[in-house]
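For this view, one protein chain was removed and the others were kept in their places.
Letters A, B and C name the chains as they come in the text, with residue numbers starting at 1 for each one.
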Amino acid sequence: MSQDLNSLDDESFRRTVRAFFAEYYPEELRFPKQRLRWAEVKPWFMALSRKGWAAPGWPVQYGGMGLEPAKLIAFIEEQEKWGVARTPDMGLTMVGPLLIRHGTEAQRSQYLPRILAGEHIWAQGYSEPNAGSDLASLRTEAVEDGSDFIVNGQKTWATLAQDATHIFLLARTEKSAKKQEGISFLLVDATSPGISVRPIRNIAGGEDFCEIFFENVRVPQANLVGERNGGWKIAKELLTFERIFLGSPKQSQYALARVREACALLGLERDAGVQDRLTQLELDAADLNALYGRFVQQVKRGEALGPDVSMLKLWGTETFSRIADLLLDITGTAGGLPGDIPAPAGDSEEAINVLTSFYNARPATIYGGSSEIQRNILAGQVLSLPN
Amino acid sequence: MSQDLNSLDDESFRRTVRAFFAEYYPEELRFPKQRLRWAEVKPWFMALSRKGWAAPGWPVQYGGMGLEPAKLIAFIEEQEKWGVARTPDMGLTMVGPLLIRHGTEAQRSQYLPRILAGEHIWAQGYSEPNAGSDLASLRTEAVEDGSDFIVNGQKTWATLAQDATHIFLLARTEKSAKKQEGISFLLVDATSPGISVRPIRNIAGGEDFCEIFFENVRVPQANLVGERNGGWKIAKELLTFERIFLGSPKQSQYALARVREACALLGLERDAGVQDRLTQLELDAADLNALYGRFVQQVKRGEALGPDVSMLKLWGTETFSRIADLLLDITGTAGGLPGDIPAPAGDSEEAINVLTSFYNARPATIYGGSSEIQRNILAGQVLSLPN
Amino acid sequence: MTAMHADSEASRLEKAEDLRQLRESAEDFASRASPLVRARGLRGTALGYDRAFWDALVEQGWTGLLAPQECGGFAQGFAAAAVIVDALAMQLAPEPFVPAVVFAGRAIELSGGGPVHAELLQDLVGGKSIPVVAFEEQSIATAVDLTPRTVRAEKFSGGWRISGTKFNVRAAAGADGFVVSASLPTGSQSLFWVPVASAGVAVESRQTTDGGDSATLALDGVVVPDRHLLSQGSRAEEALTRAFDEALVMTSVELLAIQRAMFAMSLDYLRNRVQFGRPIGSFQTLQHRAVDLLIQKELTAAALGEIVERLDHEGAPRMRSRDASRAKARAAAAAVQIAKDSVQFHGAIGYTDEFDLGLYVQRTIVLSAWLGNAWMHRRRFAALDNVTEGAQA
Partner (left out) sequence: MTAMHADSEASRLEKAEDLRQLRESAEDFASRASPLVRARGLRGTALGYDRAFWDALVEQGWTGLLAPQECGGFAQGFAAAAVIVDALAMQLAPEPFVPAVVFAGRAIELSGGGPVHAELLQDLVGGKSIPVVAFEEQSIATAVDLTPRTVRAEKFSGGWRISGTKFNVRAAAGADGFVVSASLPTGSQSLFWVPVASAGVAVESRQTTDGGDSATLALDGVVVPDRHLLSQGSRAEEALTRAFDEALVMTSVELLAIQRAMFAMSLDYLRNRVQFGRPIGSFQTLQHRAVDLLIQKELTAAALGEIVERLDHEGAPRMRSRDASRAKARAAAAAVQIAKDSVQFHGAIGYTDEFDLGLYVQRTIVLSAWLGNAWMHRRRFAALDNVTEGAQA
């Protein structure tokens, strides 16, 4: 069936996809203002799963749609146009591609189908309280014990881990080695005894991130991905890949749409002061989109991404942050109110949400490698500036 | 007579000063767009000198006006309002106060009267081609030879040294010492054999700065100021003092006036995009003025200035630079033209000068300690951030 | 002249010493009686603050700091008020000192010296009543506008009847009454005292991001007696404008205190947090960013230094409004910048609710928007500059 999709012309393909969205995607979840939890978005994911559309980018042999790049982009664009929510997608975007590339046959057959079926929801266990920007200084350790590892430690900053059934994590398996060299990549069942997950309330009042505590958690050695002590290379590969994802112009484009709506509701469409700033940001996003396109082409051609992909994450998140600042400015006296604020002078039902963007912009420049880390990477690895 | 001035009330004092300007200051030199050369401004300086007004801030005993702080500020304000040009003032603002504080009696009686008489024009010899931001790494050396030093080396970045009769400079008198510790402060007659001065043409087409070459130049040891090898401390004191001077809001206020004039001539007075930026910059300058006032109060109270004065130079020059950027933006298609550009659609004689501000903003954040150096000083010496 | 000069210098020194003592006792009180955990605990409660703590402020005499002596106050002026505002803000005390004592109190005082004004001020000073001002008429205002248009008052035999809706009334949930601006049938404006218990008053509260309260105040034919007309015409306009400007400056003082607190937390973190084997404060980019924040904080302090001083002197209303907008523009923008960069310095932990930085960030967001944000006040400043004659907005 995916074969059929690939052979459609662009417009027919988009029409097919839109028709599916119209039929199955819940109207009330269109253009959600916050990240949705698994319980909210599960029915939709299951509809995708039944259709065989859960993993548009995976090869057909592993249950994906195997869409060719242009189709994949069209698929994503149509999702965005329809306002389709993001599902908990660590399994689809990170673990799946990782296992296809580095996993054993056993790992692939154990995990991939369950990701597609919505049975396994994955969370990431990278950061630790004392290993933030300096990720390689992590201390969570996995000590060999028979055919298992015994894992002890604490992870933090794990997105929506309260919904996760599984965790992929980095743990130290060799203490004496140089800090990057003693790290392994493990797959862990979140229901294993000794694991506790605690959502972290954030300053926006949300609970998008969690702490995960590991106390003598048994993890079979079969759950090691790649070489023992070779986890850092895999993690870096994932982080590089993540940066193209985190550098997508989507977040900025979405926020710009919110600013334009606010301008319309607040009568600021002809205010040159506001429009000058907005236009600058629109061009920042347009040129980000062009830069993003270059990296997407690179991926399409099957080339590995280099450290220069950090530019995307940097410019993308900082542009988003500037857009959020503009939104906060132009919503004037309502800036202190979270949630939807009714538009002024309105019989209309229209509302403006100010603070979600502002608060979302804060972690955006921190996680996935802070802006400072990205600039260090670019200065050292791309510009070859001296140490 | 200066006593009389101090006893006047503020308005009478200002009236007296203005009357003098009106009588003696050449009309065609009011509000000059560029720094004037000595030949242009000499007649005016001589008028000041004859009146005994050459050095408003010096104590009466050394031939100054001995104005109390409030009067001194009023004097400066009236100069600015009248558009009085800056004279070559290194002698008045730097060498004079320096000798009053650190000089010998002989040095004072030799140099101070001649500064007041317009006989001696001073230039600064600090920077070298390889000692810019890292000033203490300077290499110009002064080797003892009988009752003289023999000076060899090269100075650069010396403002208007082509007009100077004398040079105060930093030279290395002890090579083996730690780099800050082997430096002495010397007064040098610019007509000494072995000195050559070469104006440096800059990218704006001007020649405000010079290189000075020293080839076996004899300088009497009597021209040493302060302790031998103790020049760094004196230089730092002068630099700190210079920073309050370089951090004056004057430059920004002057540039803002140019922007406002341009807005009027270009019909941009009601353009909210331009006005939003202009207002931001006006507030930046207004708050700079308040901060400047705090340091002026400190000087008035006779307190030494600390490293926090670097804030003034930083904010002052960077604000000026942003104003220059705005001027360049709003003069649109004329941005490539140096000099005065006739205003559009005009029978009027009005003209706009775009590039002078833009080019002047470049060295402003470089000399007197670059913005990077100022931030280092503030981070280390004011915020005590670790090294 | 010389003698006068010496005298005024002596009185200036004396005043400075008084303020120093006030600051010492205020800071001592605030840090003892209002640790951060108190502010944290009050977030999202019904009033958003603690009436018993308000009584303690009354006890200290601070609710009477501005009011004239004939109303039981101490008429100490804004230099003194700023000291209290600063000390309370540093501890994030959520009690509505600026909304009630400054904004509402001054609006009442400046409205006139009649018996009702005196009574209201006595109640404020004595802690019997907490008044707040209700003047905004848009759910989201993008320009400063103090002129009432949609809230109207009409005279009838039994007094005045007021109808309309006010928005963004901060600390309304715990207020005992409202100073309400209303337009009169003559087209001129007025200020009324509207007790919260009046029939037809509906307070619809919602939580601000700092866990405080901001309400929509619906007035549906609310009847008040004649004596509740506090002022009208140009007097009402001037009273509201001046009290608004004074509240702006005092809010800027709060924002400066919060800037200081966030900056101090950041410096502390920069000095102590180790990554890559070094304190992160040794990284030059973070150092330079900290310097830029220092400058913003010092610009705020320098601007407020001259503006607070001028507030205690009679001056042209237009200049006072310019000053006030300038203060808020700098204080709010600098605070938001410091808040954002402080979170960035701290990384993940700075985004967690359990870390105290977030409390300051949340308050920053609320205060920077209240009475108009930096963008709005830059525009007000410019508009006042351009008015060369005639009425001001």
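The rule is simple: contacts are C-beta pairs under 8 Å (C-beta built on N, C-alpha and C of every residue); 3 or more make two chains touch, one makes a residue touch a chain.
Being a predicted model, the structure only gives us computed values, none of them experimental.
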item	value
Contacts of the hidden chain among displayed chains	A, B, C
Options B:32, B:293, B:344 or B:386, residue touching the unrepresented chain	B:344
Omitted-chain contact residue, chosen from A:61, A:191 or A:387	A:387
Touch with the omitted chain, as defined above, among B:87, B:156 or B:173	B:156
Identified contact with the non-displayed chain, of A:142, A:225 or A:288	A:288
For chain C, the residues touching the chain missing from this view	283-285, 288
Residue ranges of chain A at the interface with the undisplayed chain	275-276, 278-280, 282-284, 286-288, 290-291, 293-294, 308, 311, 314-315, 372, 375-376, 378-380, 382-387
Hidden partner interface residues of chain B, rising order	127, 129, 132-134, 137, 156-157, 200-205, 209, 266-268, 273, 321, 328-339, 341-346, 352, 355, 358, 362-363, 365-367, 370-372, 375
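Simple rule for what comes next: only the chains that are shown with their structure count from here on.
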item	value
Centre-to-centre distance between chain C and chain A (centres being mean Cα positions), rounded to whole Å	41
Whole-Å gap separating chain A and chain B, where each centre is the average of the chain's CA atoms	54
Where chain A touches two or more other chains at once, by residue number	273
Interface hub residues of chain C, defined as touching at least two other chains	286, 375, 379
